[in-house]
Structure formats: C-alpha cells, structure tokens
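Structure first, commentary second.
Note that one protein chain of the assembly has been removed; the remaining protein chains are unaltered in position.
By written order: A, B and C. Residues from 1 in each chain.
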Amino acid sequence: MHGAADLRVNLFPAYANQIYWLAIGGAAAAIVGTPAALIAWARTPYATGQGEPPDQPIKFDHRHHVRDDGITCEYCHGGAARSSKAGIPATSVCVNCHSQIWTTSPELAEVRRSYFANEPIRWKRVNALPDFVFFDHSAHVNKGVGCVTCHGRIDRMGQVYQARPLTMRWCLECHRAPEEHLRPLDKVTDMEWTPDRPQEELGRELRASLGVRSIVECSGCHR
Amino acid sequence: MSAAASVPPRARADVDPPVLEHEGSHMELTDELLDKVLQPPRWMRPALVVTFLGSLVLFAAIAYTVTTGIGVWGNNIPVAWAFGITNFVWWIGIGHAGTFISAFLLLLEQQWRTSINRFAEAMTLFAVMQAGLFPLLHMGRPWFFYWLIPYPNTMKVWPQFRSALTWDVAAVMTYFTVSLLFWYLGLVPDLAVVRDRARERWRRRVYAIFALGWRGSAHDWQRWRIGYGLLGGIATPLVVSVHSIVSSDFAIANLPGWHSLVFPPYFVAGAIYSGFAMVLTLMIPARRLYRVEHVITTRHLDSMAKMLLVTGWIVIYSYVIEAWSAWYSGDRFEMYTTLVMRPFGPYAFVYWTVIACNCVTPQLFWWRRARRSAAVLWIASLFVQVGMWAERFMLIVTSQARDFLPSSWRVYRPTVIDGTLLFGTIAFFLFLFLLFLRFVPFIPIAELKELKHRIAVEREDGARA
Amino acid sequence: MRDVIIAELDSPERAVQAARSVRALGYRRVEAFTPFPIPELEDVLGVRRTRLPYLVFFAGLSGAALALLVQWWTNAVDYPIDVGGRPKSSLPTDMLIVFETTVLLAALTAFAAVLVGSRLPRLHDPLFDLPGFERTSLDRFWILIGDAYDDDADVLDEALDLLDGELARLGAVVTRARLPEGRA
Partner (left out) sequence: MTAKDHLAAPSPPDEDDPRSRRAADLAVALEDARDPIARRDFIARMGAAIALAGLGACTRAPRDEIIPYVVQPPEVTPGVPRFYATASTLEGYALGLLVESHEGRPTKVEGNPRHPASLGAAGAFEQASVLSLYDPTRARAVTERGSVVAWSRLEEALTEGTWTSAAGDGLHFLLEPTSSPAIAAVLADVRARLPRAVVSFHSPLMPQNQWEGALIAFGRVLEPRLALERADVVVALDADFLTTGPARLRLARAFADRRSTLDAMIRLYSVEALYTVTGAAADHRLRVRAGEVLAIAAALASAVGLPNLPAGVPAALAAPAEPHRAFIEAAARDLAAHRGRSVVIAGHAQPPEVHALAHAINAALDNLGATVTLAPSPIVAAGDMAHDTAMLASALDAGAVDTLVICGTNVTYASPADQAFTELLGRARQTAYLGLHEDETSARCTFMIPEAHALESWGDTRAFDGTTSIVQPLIDPLFGGRTALEVLSLFSGADRARGMIARKTPYDLVRAHFHDDLPPGATRDFEQRWRRALKLGIVEGTAIDPIEARVDWAGLAKRLARTAPAPPPAIELVIRPDPRVYDGRFASNAWLLELPAPVTNLTWTNAATLSTETADMLGIETGDELELRASGEIVNAPALVVPGQATDTIGLTLGWGRSRGATLAHGRGANAFALAAGTALSPISVDLHKTGRRHDLALTQRHHHLEGRDEDILHHATLEEHRRAGARHDAATTKRRLTLYDKSPRAGTHQWGMAIDLTRCTGCGACVVACQAENNVPTVGPDAVFLGRAMHWLRIDTYFVGAPEAPEIAPQPMLCQHCEMAPCEYVCPVNATVHSDDGLNEMVYNRCVGTRFCSNNCPYKVRRFNWFDFHRGEDATRELAHNPDVTVRQRGVMEKCTFCVQRLREHDIRERQGRATKPPETACQQTCPSRAIVFGDLSDAAAEVTRLRGDDRAYAVLDELATEPRVRYLARIKNPNPELP
C-alpha cells in the first residue's frame, strides 16, 4: 500500500477552493437565510391574504353603493353595533331597493334567484380569522374603532379585498395603544375622516371618555 | 525509542496495564488504524443492513405517531410523560460519557482517554440525536416546535423562558452543536491522514473535502491544540449543565418525587454512569472485532470499570439522599412517593430493578479480576444501562402515577409503539454508530501517535532517571 | 513564486533539533509540518501564542449578553405576560439559557477561529503539490525554510552551507522547492 498510489499532486485544482467556499458559504446562508426568508415571507400580503378579492357570486360594488348612493355601513351590516358579527345582509335587504331599481339587471340575477328560490347567496369570506379567534364587532364599533381601520377604504373597492394583514401582531399593535386608532363614535363608519387635531390628544381623550381598555390578555380573543 | 523499559502486559497485576501496547513505527500504527476504515470487515455490511431496517421501523413508528397523535402511546393523565421522556433522559444521559471522557479527562490529562475518546464522542453525538427525537415527538403538535425558539413572528408572542423546556431546547441544541464541533475538530487531522493515505483518488478526494485542507503546520497545530483544549474546557461545564437542565424538567415542578434539589448532581452522576456503560457496551465488542486490544487495552477496561464504580456510588448516594430528604422534609406527599410508592407501589418491580442493576452490579468492580474481564464488564454494562433506563422510568412515571389527589392516581402501561420507539432508536443509534466505524478513523490517529511519542519520551526519561 | 528549502526528518526529536538549528542560523520564516502536535517545536519556531482564547472569551460574553437581552426583552418588555404571578423578568431562570448561549457562541467561535486562523477550509493548497508532503500527516516531519533564498532576509549566505551540514547531520532529506508567494 505504501507509495503505491499517486500521491504527488493536489487532489483539486486551485479554483476548487472558490467552489468549496461558495458551497460552505451557501450552506451557512441557507441555515441562516431559510428561517429569515420564511419570517419575512409570513409578512407579505400574499401570506396574509391581503389585496386579493375573491370571485363573488355577485359583482357587488361598494364604490357605487357607499359613495354614489351614500348608503351607510349599518344599513347592510347592522349587526356590527349589537353583535359579534357585523352580518352579511339577507337577500331581502338587497331586494328592498332592487325591487324598485335595476329590477331586470342581469348583474342582479343571482339576487332575484336567491330571493324567489328562497336560497341564500353564498358569498366568499374576505376577512377571515382562524376558528380560534373570537372577534367581536360590537366591542370595537362602540368604542370608537372605525370600520376603515380594519377593513380599509371599502368605499373605494370595486370588489372587496382584505385590506389589512389581520395577523395577531397587527391586532396587538392597536390593542396595545388603542388611542392611536380611536375616533369619535359618530365617525366610526366615516371612510374619509381624519382627526382635526393631533390624534395623540384626541385619542387620549376618547380613550378616557369611552373607557377603552387595552386588552392584551389571551382570552380576550382566544376562548 | 528503546523498548528496554517495556514491561510485558499482565505480568504484574498490581500495576496498571499500559494504555498502549504498540511497538511498531508510526507508519505501522497509522496503517493499522486506517485499515479499519479502508478495509472494512466482512460483518459490516450485514450489520448495517440489519440496523438500517431497524431504523426504518423507527421511522414508521414516528410517522404513525405524528400523523395519528400521541394517543398511540400509553400516556394518560396523570402520567403525561412516560416512555418518551424516559428515553430522552436516558439517551441524553448516555451522551454525557462521551463528552466527559474526551473533555473532562482531556483537562485532567488522563492518557487512557486518547484511544477511546473519539469513539465516546461519536457515541455522544448519536445518543444526543436519539435523545433529540423524543422531545419533538412527545409534543402534541410537533410541527410547531419552532415556537420554543425566539424569532420575530407575526403573532408577536415569544417563548416563556421560565420553563425548563425552553432551557432544554437551548441545552440540547448547544450540547449537540458543541459535541459535534469538538468531535469534528479532533477528527480533522485524522481525516487528513485518510486523505493522504487512501489508495483511490476518489476516496482521497472525498476525505479531502471533509479534511478541510488540513496541513499540520506548527502554527496550525498550535491553534488546533488551543482551540481543542478550549472546546474541551467549554464542554466540561456544558456536560454538567445539560443534565442539570434536563433534571430541572422535573426538579422545577412541584410533583412529589420530582420536586427535589438533589436532582441536578444526581442526574449528572447517573448520566455519566450510564454513558460509561454504553461506551463499554460498544467498545468491548468493537475492540474485539477490530482486533485493537493493544490500542484499547485492559488498562482502558480497568479505568472504565473504576469509573463505573465511582459513578455508581454517587448514584447510590443520590438514592439515599433522595429518600432521606423525602423523609426529613416531613412532607407527606413526598414521603409517600419516595418511601412507599416507589418501593412498594404498582411499579415496585421497576424500583427493585433499579436497585439491583445500579447499586448491586457495580460492586463487582471492587475486584480487579472483574474490572479486567471484558465479558464481565460487558454484561455488567448492559445491566447498568437497563438499570439507568429503569431509574428514569421510576423517577418520571411513578412520581406522576400517584401525586397529590388520590382521585387522579392511575397506572401507565406502555403500548407497542412506545416499545418500538425505544428499540427503534437503539437500532438507529447502532446504525449511525456502524456508519461511524465504517467511514471514520474511530481511534484518533494523530492523538495516538502523539501519545505513543509521549510514552516513549516518558519511558526514556524514566530509564534515564 | 519563491524558493524554499524543505528538510524531511523521521522523528519528532530530530525535527526539533533541526528546527532549533535552523532558527539558530537566523532563519525566521521557518515552518514545520508534522503528523501530530509537538509543542516543543512550536516554542523553537517561535510560533506566537494564538489570541484565540481572548476571541472565544469575548464571543462567550456576547453570547451571554445576547441571551440575557433576548430573554429580558421578550418576556418583560415586548409582551409582558402574567405567568402564574411570577416576576416578568427573572434572572435566576434566565441564567440557564445565558450559560448555554455563552457556551454555544464560544464553541462556534473557537471552531471557526481554528479554521480561519489556519486559512482553512480549502481543497487546493500549493503545499500539496510538494512531493512527499502527504507523508507529513503520517510519519514524516518537515522543516520548511521560507527565507533561505530571500534577498531581503538578514541571514548570511554562508548560513545556507551551515544549514546543509546541520541537516545532513540529522539525517534529513533536503530538497528545494518553489512555492507561490504568500504561503507558508
């Protein structure tokens, strides 16, 4: 065995070192980078489901109903002030108006079908929270949290999409410092409201007058 | 390099046998040791196949557990931890001997560590790998294991660092990493030896990749020596800390039988005890099969047996102290668990197994003949391992099975899956270990040459004196 | 490229003697390649004691600081949660992870420092092209004199002859080789 093999020359050419370092560097980068990339990815709108309107059975246009017609949020989502759920309007609510106007519009065929066949419209959920999250609309709406704060500019949405990340981190940002997001109760549904004085000052006052708590205990949302 | 002063081995029983019985040249020693890797023995392939199949069974059991639920184990309320955690503690305890041998004995400059340290370290690594499986598996939702690591998440929630389980994560991960580094750093010069000595070019290339370009210059050796020493120095308190932290999984709880300040040293002693047993279990057959009795000598057996005796006594002492402090506490729950439930309860057979294996077995090693008999040692080492597994089972399960409220008392019975996981990890461990024997010089070549050189110098000095 | 002298010896004792002679002759860029560490040789060659321990110490310290900071900040500052009425931040319980992280960072640093200090890892090394270099990991001991032919070396040319004689006396096999700049 001794001396039998070719032992003289380098086993690898000089450039192999660069490849070796690249490989080692790459492995190290993967070990550090993969979690980092996943952590970053979880914050992308894609991961949180923001910005993508689903295909709804009816092309309901909030721009038209909210801005042009001036229908308030509560007309259709009346549960928001009294219930945990804001509620999706019953077909009959649509028909209240659409028995008078656009009665033959093909866009509304599904509404009429639903109404006359007594079958509900099956909407796709846009702002979905996991099963273990118990969000209560009334607790927010009655304490000066505006619709726009969580739902975005619904009045500018042709098709409704999720405007905010709805991650726990996002919820907590507001729950820790609610005063930064409060508005007067009569402005809750106002899509265009901006504070007329510094939000800090207004927020502090509203927080005191409405008795808004900073709820960061787990059972506030997880039960 | 005179052989004049050498004494024939076993000629004088009252003198410690030599740590190395090699009289050839460095090259001969090298070739002899390299031979194990370059010319694997014939039994290697079937042994690998068998243990690999055993490992497959383990993976099947793991897949079944993860997809179906922890309910396939026998655990219940109150015995929420059973085989899984017992196996974890047992394996991680076994791992301790490796680090202890290579790091602690390195610091103490014990020459007899040299021939077996890599062996023991590899055992550590593979044992820690088996151990690491169990905390993961025993979680209800293992796919969320990363919640125990602090990373900026979209939930804004962090781990809870008062829990011993977060300490465990840090301890086990650190332990594995440091053991790996320590082992690998020691291995680098030897990989270079294989690189430089193997016949085929592809093989040399493969070993070259792992040898990291080692040259062995005086500067390199100095950095290596100091770095290796530092790692040894770091690993020594680490080995103490790891099992102390593992013991705090129990000690920080208020459960009678767990809530005990004596646990950390008790666990560390037990760990080293079981680890030495495992080293013996693996070493004795390997030594024989590879015919390296002149490198791993009777001296090693003797020293290891003494270590078993010492650590065995520490363990006995721990048992006594545990019982005594239970009695002295006057706490009726603690007294019941320690003094009634364990020796006389439904798991009494486990208790008496522990006493028989851990307390009685090592007493053999008061006798030199037992210490130096490979067969006796090997069988005793098996007993100790069974005993140490049983000890963990006793501590973990019997304490839970009967805690404060008699209404919740309930006996735990393992299922087939529980057993499969235990024996599966043993197979997987052996598989990894065989791979190690197959591909890595398992007796440190450079270090052994250094030892040989040093012995020669000492001998000359001795002769001169 | 530069020329070097390589003296191959067959035992550590002779290597030490050879190194001592070489150093005594005034050569400064002398390196040895051996199958196992020979601390004596390091002394003879005047290898400066590595600063690795300091590096490792500071790595350990920063590991400790990092662990302490992370635990304190996450559990007491960023999201303080009432956990069984226990203090939000508790040094005793933090210490265990502090210790582990200290060890982890120290060990990683020690490992990396050993490699990087020796300009490792690498696959190709000009030294490997030297015939017989592979024996240095097995049973041969090399003394490599880097400044034997250097013009700026403050070593007398006569030294080279003395060196030859000295090495021959120790039974060294002496060869002359070329190495790229900057190595050894």
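Just so we're on the same page, a residue touches a chain if its C-beta (ideal position, glycine included) is under 8 Å from a C-beta of that chain, and two chains touch if they have at least 3 such contacts.
The shown structure was predicted, so the numbers you read here are calculated from the model rather than taken from an experiment.
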Exercise for review: Could you list, sorted by label, every displayed chain in contact with the chain left out?
Suggested key: A, B, C
Exercise for review: Would you indicate which residue among B:27, B:44, B:57 or B:165 is in contact with the undisplayed chain?
Suggested key: B:165
Review point. Among B:70, B:129, B:339 or B:435, which one is in touch with the chain left out?
Key: B:70
Revision key, fill the gap. Per the touch rule stated above, chain A touches the missing chain via residues 38, 41, 47, 49, 54, 78-79, 82-85, 87-93, 114-115, 118-125, 128, 130-134, 136, 138-139, 142-143, 211, 213, 217-220, 222-223
Study note, to complete from the structure: Missing-chain contacts on chain B, rising order, are 66-71, 74-81, 138-145, 147-148, 155, 157-160, 162-166, 169, 249, 252-255, 258, 332-333, 336, 400, 402-412
Check your understanding: Can you list where chain C touches the absent chain?
Key -> 81-87
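Criterion: only the chains that are shown with their structure count from here on.
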**Study point:** Centre-most chain [mean C-alpha coordinates]
**Key:** B
Exercise for review: Could you put a whole-Å number on the gap between the CA centroids of chain B and chain C?
Suggested key: 30
Review point. Got the chain A residues that touch at least 2 other chains?
Key: 7, 11-12, 20, 172
Check your understanding: Which chain C residues reach two or more other chains?
Key -> 79, 121-125, 134
Practice item. Enumerate the contact residues on chain A facing chain C in the complex. Key: 7-17, 19-21, 24, 172, 216-217
Point to revise | In the complex with chain B, residue positions of chain C that touch it | key: 11-12, 31-39, 41-42, 45, 47, 49-50, 52-53, 56, 60, 67, 70-71, 74-75, 78-79, 81, 83, 86, 90, 93-94, 96-97, 99-101, 103-104, 106-108, 110-111, 113-115, 117-118, 120-125, 127, 134-139, 184
Exercise for review: Within their complex, state which residues of chain C touch chain A.
Suggested key: 79, 82, 121-126, 128-129, 131-132, 134
